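Here the complex is missing one protein chain, while the rest keep their positions.
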Amino acid sequence: MNQTHTTHPQPRQGSAPVLEVRALSKRFGGLVATDQVSLDVRVGEVHALIGPNGAGKTTLVHQLSGTLAPDAGQIVFRGNDITRLPAHARVLRGLVRSYQITSIFRQHSVLDNVALAVQARSGSSFRFWHAVRNEQTLFDEARTIVARVGLADRADVLAANLAHGEQRQLEVGLAVATRPAMLLLDEPMAGMGPEESERLIPLIDGLRQEVSILLIEHDMDAVFRLADRISVLVSGRVIATGTPEEIRANADVKRAYLGDELESATGGQA
Amino acid sequence: MSGLFLFEQALNGLQFGLMLFLLAAGLTLVFGIMDTINLAHGSLYMLGAYMTATLAQATGSFVVAVPLALVATAAIGMLLELAVLRRLYTRDHMSQVLATFALILIANDSVRMIWGPQPISLNPPAALAGPIDLFPGMSYSSYRLAIIVVGLAVAALLYLLVTRTRTGMLVRAGASNREMATAMGTNIKVLFTCVFGFGAALCALAGAMLGPILAVQVGMGEDILILAFVVIVIGGIGSIRGALVGSLLVGLVDTLGRTFLPMILRETFSPQVASNAGPALASILIYVLMAAVLFWKPQGLFPARG
Partner (left out) sequence: MQRALTLAALALAIAFPIVAAPLDLDFYIGFASRVMIYAIAATSLNLILGYGGMVSFGHAAFFGTGAYVVAIAMTHGIDSLWASWPLAMAVSGVVALGIGAISLRTRGVYFIMITLAFAQMMFFVFIGLKAYGGEEGLNMPYRSLIGLGLNLKDDATFYYVVLALLTATVYLLRRLIDSRFGRVVQAIRENEARMETIGFSTYRYKLICFVIAGMVCGLAGALIANQTRYVNPNLMHWIVSGDMMIMIILGGLGYRFGGVLGAIVMLVLDEAISPYTTYSKIVIGFVLLAVVLFAPRGLAGLFDRKAARAAGSH
């Protein structure tokens, strides 16, 4: 199972974090969704965030991406406080998310999907007269990204007509096309069979050269193969952060969450 | 003198606001529970007024006519729900707007066919025709006072229904959380039809009560429908409490604005400015109010949904 495992380049010690989350809190009525969450993602690392359902992972992603305002705390991205920045402005600064529930442009072709994301950061879109389809460079770039996420031969297919796994690949492709400095991947393997996951893992692994990644994922096999460090979120609080080995050995984590899941991840088939 | 006048205008505002509430309450529930925009709500109000007028003439009694008209309008409302609106719940808002707009066109022409294009008259019961002394030096239309009493009674009844009965709680839960309403099981279709019929009856009551004050004519439903929309935007979709507060706000601001704004303009500028700009300014006050609420609270004053 682990033969395809790639090397973990050790994150440079002491390198400045690209993302710092400081004591982020969000409550809905009496329910505390994120409780003083602090974590940091270093430049070039894959930092996985795991935890049981309802731990607050999605709420955290919403706050990081700007669709939900935290009640307290701070989000610092590349040295700037972005806590109050609207979602689209965060994207332009390089912090980009993907969705757990596929969110693509279903009535556009695969290529047009990606071209939209390329368009978002290359040149003004307040251009009203010239047809986009004549913009050679835009589509050349989009084609490169389509190929990179493994959809080259599906470029002209309507996104709605893709298989589920292919839609997940496009989902990641849309985020990649914005040329992020950091990716928030919200359960990229959601709903994927083992075979489909096998296609996505090398893709994410290949991204670590150019972007930092916060990976939220339930597939423990994928997490332990990809992550440089792992944080564990339980009931809205980070109970541990460390290397995969440290997390595996952590008694609190075992007790609160990992017990069974860890067995299956290390023992072979997830 | 001016204090009494202000009090009288405030009563008028309250009276108008309470009638608006009757429309807005039904509308906001349909919005909240069924996530459906129903433009034809105003047509039910119009039908209620027309049927009250006809029944009052036939029976010779306004008091007998009103409950009959309520039942008839509720029946029409439920028929509409079964025949048309039910098909629209799962459709997009655009389709809902167009289909219910079509219902307005159909209702207006049907009324013209049956009752003719001219406004018809609806008289208040004779016992309530004259003014009444509220306290020494202050007399007020007894019919308007009756409207206030009826309005307050219905508001109280609605409050009890929604907070104290099981069905009411179902409805309220549904209005603030649609998934919950759908998850509540098999009776949901019947519940929708009943809520719709109930909303129609409230419309008819408003139409019957306002008929003697405003004109009973084609188009009366549309004007008040837009005010009810403003009320809902201010109060927050799906919230009965929001509908009540919004109605009273709109009723008071509109009534007081129309009376006092031209007076204020006359004092501060000139009679000419007052007569030129007064009516125009007064008529936009509630929209300014709506814009202000939206600016500070885009979900309305009492957002029912989290």
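Every chain is named by a letter (A and B) in the order it is written, and numbering of its residues begins at 1.
Basically, contacts are C-beta pairs under 8 Å (C-beta built on N, C-alpha and C of every residue); 3 or more make two chains touch, one makes a residue touch a chain.
It should be emphasised that the depicted structure is a prediction, and the values quoted were computed from it without experimental measurement.
Chemist: Among B:Leu6, B:Ala58, B:Ala75 or B:Ile106, choose the residue that contacts the chain missing from this document, as touch is defined above.
Modeler: Looking across B:Leu6, B:Ala58, B:Ala75 or B:Ile106, the contact with the absent chain belongs to B:Ile106.
Chemist: Extract the touching residues of chain A with respect to the undisplayed chain.
Modeler: 65, 67, 86-89, 91-92, 96-97, 99, 103-108, 116-117, 119-121, 123-133, 135, 174-175, 177-178
Chemist: Of the residues in chain B, which ones touch the absent chain?
Modeler: 31, 35, 37, 84, 87, 91-95, 97-99, 101-106, 108-110, 112-113, 222, 226, 229-230, 232-233, 237, 275-284, 287, 290-291, 294-295, 298
Convention: only the chains that are shown with their structure count from here on.
Chemist: If you average the CA atoms of chain A and of chain B, how many Å lie between those two points?
Modeler: 49
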